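What follows is part of the complex, with its chains left where they were.
Letters A and B name the chains as they come in the text, with residue numbers starting at 1 for each one.
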Amino acid sequence: VFASGHSMSADMIRRYSRQLLVPAFGVSGQEKLSKSSVLVVGMGGLGSPVALYLAASGVGKLGLVDNDVVELSNLHRQIIHTEGFIGQTKVSSAVSACLGVNSSLKVKEYGNGLNAANAVQIISQYDVVVDATDNLPTRYIINDACVATGKPLVSGAALGLEGQLTVYNHKNGPCYRCLFPTPQPVSTRQRCSDNGVLGVVPGIIGAFQALEAIKLASGVGETLNSRMLLLDALSTRIHMVRLRGRNSECVSCGDAPQILASNLWEYDYERFTQSTLSEEEPKPQNL
Amino acid sequence: MKLTLEFGGGLELLFGSVKIHKVDVPPPEGETKITVKHLLFWIRNNLLKERPEMFLKEKSVRPGVLVLINDCDWELCGMTEAVLEEKDSVVFISTLHGG
């Protein structure tokens, strides 16, 4: 069925045969995907389906970032982790799950998490970055490092019964700072640990993030740059929204950017967002 | 002017946990058109149940809120100066960062 002149082994052809048959994807999409690398920041509710679907689909190299350990209260939504991994690091659990699905995957774990000091160095090694984190300072760090190194950023978020999804810093679309130059005031923020989330909502958003990452990595199709998907899971309503373009005054992606690959490490993200890099411990639940 | 307002990303908690509000907004005294700026005033005076600082800041929305007029970012249509039309939909959504 498939013409020669490609780089795929017989095993790869068997494994990916159903994707090779998709006309708009095909051998060239699969080959490009297999030579690409994707960094997924956050191995929680969003990162679980992102990592599993990227591993299964045949991304060449997957980088997985998280500095947390698996807890029982994660398992209602973080389907990449199993009970047997409670207490172990999320990255080691995720690596094990990804290799279980696809042992031909190259996967690298970053168990110290992403911060201003290491973001540029790590992100510069990947073609596509997926923001699957749960806190505001890390979202600004990832954004700025993606802009500084020229990487498209697939950004997802979920809380309660709602989800949001877009692609930043791609095809002259906005970056995260173009949309949100000033951080949301602390008093108005909500977290999964305080406000909860129905487990399948990050599942849906994460699966969409994997789709966008696969399209970016394989060069196939149109992605969500300059568009945002808003999901209301309670009534299964979706808004597909048209976003502003890149802001030429943006301190990150503007014409005279102030945050660069060379100085990002010294930007005080925790002070800027008035919050810490890790999600707080949940309050104990009383009866 | 009949408008459909929608609040999301937690903002609905300020509006009795109701996400979609079909409203009839009168234009300002002696005028015929309604801008988003006027709509924000009207929401504050007629719809907002509590804590206006969770929604507004200095005559606009607070940081972290996206405003969408007919599913289009208000930055593309003039922000607070955007002029609304009959049956327009205006969505106010707070950005989420959970995962």
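Throughout what follows, a contact is a pair of C-beta atoms (placed from the backbone, for glycine too) under 8 Å apart; a residue touches a chain by one contact, two chains touch by 3 or more.
Just so it is clear, the model here is predicted, and its values are computed rather than measured.
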Next item on the list: Indicate the composition of the complete complex by giving a copy number for each shown chain label.
Entry: A x2, B x2
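Definition applied: only the chains that are shown with their structure count from here on.
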Check: What is the distance, in whole Å, between the centres of subunit A and subunit B, each centre taken as the mean of its C-alpha atoms?
Finding: 30
Next item on the list: Would you mind writing out the residues of subunit B in touch with subunit A in their complex?
Entry: 8-10, 19, 53-54, 62-64, 66, 68, 71-73, 75-76, 91, 93-99
Item checked: Touching residues (chain side subunit A, partner subunit B) in the complex -> 42, 44-47, 132-136, 139, 156-160, 162-164, 179-185, 187-192, 195, 197, 202, 228, 230, 232, 239-244
